[in-house]
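My questions all concern the structure below.
Of the protein chains in this complex, one is absent; all others appear in place.
Presenting chain A:
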Amino acid sequence: MTVTAPPPTRSRTGGPDLTRAALAGRRRFTNHLATAAIWAAVLLAVIPLALVTYTVISKGGGVMSLSFLTEDIPNSYRRQGGGMAPAIVGTLLITGAAALMAIPLGVFGAVYLNEYGKQKPLARLIRLMADVMTGVPSIVMGLFVYISWVLLVGEQTGFAGALALACLMLPVVIRSSEEMLRLVPDELRQASMALGARKWKTILTVVLPAAISGITSGSLLAVARAAGETAPIIIVTGIVFSPNWNLFEGSNTALPAQIFRNASTSFPAAQDRAWGAALTLIVIVLGFTVIARFISSRFAIKER
């Protein structure tokens, strides 16, 4: 490629011309083109995001009210009114229980992989299995929990849903946490070691705090994904029309499952409830995000 540099032009004062006009036309054109392309890409990325948000808010906002959040789901799809309280309770309980199981286990797994296992055969195997598990479709995980848990205890429960979601979250938490632990500089581990700290103490007091905000973000992504899972919930938790606060007994339901059931009917009242449930789900996930950010900022190391 030849560089098209113009002959150096002189400004009025006699020094080199530093204005933009001194650049070759082609270079200026390339610069503008690249800027325009980047802006176009940003717009293209934002459009679907904005459209989704707008549609959900405009359609779901209509049915949103206190009674929608607190009333039972009508037994008949045809009926007007009613609410989504059972699904909200179910989503919070099931996702919460799944996070309680998957996040500690996943972080411990990541600590093993990055601090102890490293390149040992067992660690490589776990890494491979986690990658494979990430790719397992959620409906397969639902069926797995159905045959290995629901058939065992003999009924569909919220806990079965939590198990399925935890299985889906686990590989994501392991791999994202491991990446974050890997970013912690080795100098910090050495410094701690040179002060006479045992390995577990170093991990607990230096390595994990240095990686906590990244681990939180990764775990959160997993939680948000799990909160929106539909297929395993429908398979393993069944359905209820009034809130069931007991995860271990009786069927339960969750917002994504209710969106699916209500939206696939032809009754306007049910479709409205589906939009309302969609809006509620988005707000709940947003709430999770805000809480986790707050917690991690409390733990996180301040730069200044």
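Basically, a contact is a pair of C-beta atoms (placed from the backbone, for glycine too) under 8 Å apart; a residue touches a chain by one contact, two chains touch by 3 or more; residues count from 1.
Everything below uses one rule, namely that contacts and distances are computed from a predicted model.
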Open item on the list: Please identify the absent chain by the protein name in its UniProt record; candidates are "Phosphate import ATP-binding protein PstB", "N-methylhydantoinase A", "MBOAT family protein" or "AraC family transcriptional regulator".
Closed with: "Phosphate import ATP-binding protein PstB"
- [ ] Tell me which residue among A:S67, A:Q80, A:Q190 or A:S242 touches the hidden chain in the full complex.
- [x] A:Q190
Task: Candidates A:T55, A:S148, A:T205 or A:S264 - the one touching the absent chain - done: A:T205
TODO: May I ask you to list the residues on chain A that touch the chain which is not drawn?
DONE: 185, 187-188, 190-198, 201, 205-206, 209-210, 301-304
